[in-house]
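Read the structure below first, then the notes.
Omission of a single protein chain aside, the complex is shown with its protein chains in their original locations.
What follows is chain A.
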Amino acid sequence: MVATQALSPADLAGAAQDLADGLPALLLEARKTQASLHPGAHGRRRAGMGETFWQHREWREGEDLRHIDWRRSARSDRLFVRDMERESPANLQIWVDCGPDMHWRHGANRPTKAERALIIALALAMAAKAGGERVSCLLGDARLGEAIGFGRALISSGQNFDLRARSGSARSAHILIVSDGLASIETWLDRLKPLSDQASGLTFILIRDPAEEAFPFEGRVLFQRPSGGEPILIGQAQAAREAYQRLYHHHVDALSAALRQLRGQLLIHATDQSALPVTFQALACLDGRLRAGQQSG
């Protein structure tokens, strides 16, 4: 979509609605991506507080006698304890940026940033759910049940980043942020700091339109931010390209550093690429984190 003016609130609502209307298609895309991941359902493969039988082991001194599996123990001289597999439904909390800046693309042949962000987020959410995790919105109380409804909740919660809307606890939760990351570093620190203190992990997927990096503009151009703000007039856009790129990379680097500081991880995805690699990467990342979280828990 080529917009010539900053989006008004009505436009924004319309854009969000458009996004929601396009959800089935996005979901299909997300399912395809998820299917390509084929991680399968996976148990944690270790003993724990579960209902599924995991193993018998010898009773050790000091253990509660109630845990002894008498039927098994009767077949030998030793006492056995029936260990169940540990089932620790980890918590994945997602926030997808659906602000005005995300409803943008440069060139009609690629998705908007918001669309791509949703695809990735939904694919990851479904993969995580299939893996037994609890998936919910970071801001808001929606949990992943029916995919479309969850997508809708993601869109509405993604309109802005308001921590007050947070209902669940971040304890031992893994937090996934999908955004273009264009807000200032300070803003991001303010937003993520309170979360990362409690959370077991933080993954930030930065979605960018290739034009945001390449800056393919020429001539006298008045740049306007979709989310509003003072337009910037550049007399000769081509001359400003290098400086801009420097600034942009600096911003991304700063964001990456900030995340490291918060024990998080930054993944970068451009909308002209396939969604699969970044999703795979993110999943691996989540897996590790979740496992790590389990170990720590």
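Assorted remarks:
Here is the rule we use: contacts are C-beta pairs under 8 Å (C-beta built on N, C-alpha and C of every residue); 3 or more make two chains touch, one makes a residue touch a chain; residues count from 1.
In this section, contacts and distances are computed from a predicted model.
Going by its UniProt record, the hidden chain of the complex is named "Aerotolerance regulator N-terminal domain-containing protein" among "Branched-chain amino acid ABC transporter permease", "Phosphopantetheine-binding protein", "Aerotolerance regulator N-terminal domain-containing protein" or "Dihydroxyacetone kinase subunit L". In the complete assembly, the contact with the undisplayed chain comes from A:L182, out of A:L138, A:L182, A:L195 or A:A258.
Which of A:Q17, A:S36 or A:Q236 touches the hidden chain is settled by the complete complex: it is A:Q236. Residue in contact with the omitted chain (choice from A:W59, A:Y244 or A:F280): A:Y244. Mapped onto chain A, the footprint of the missing chain covers residues 2-5, 101-102, 104, 113, 180, 182, 184, 209, 211-212, 217-227, 229-236, 239-240, 243-244, 247-248, 251.
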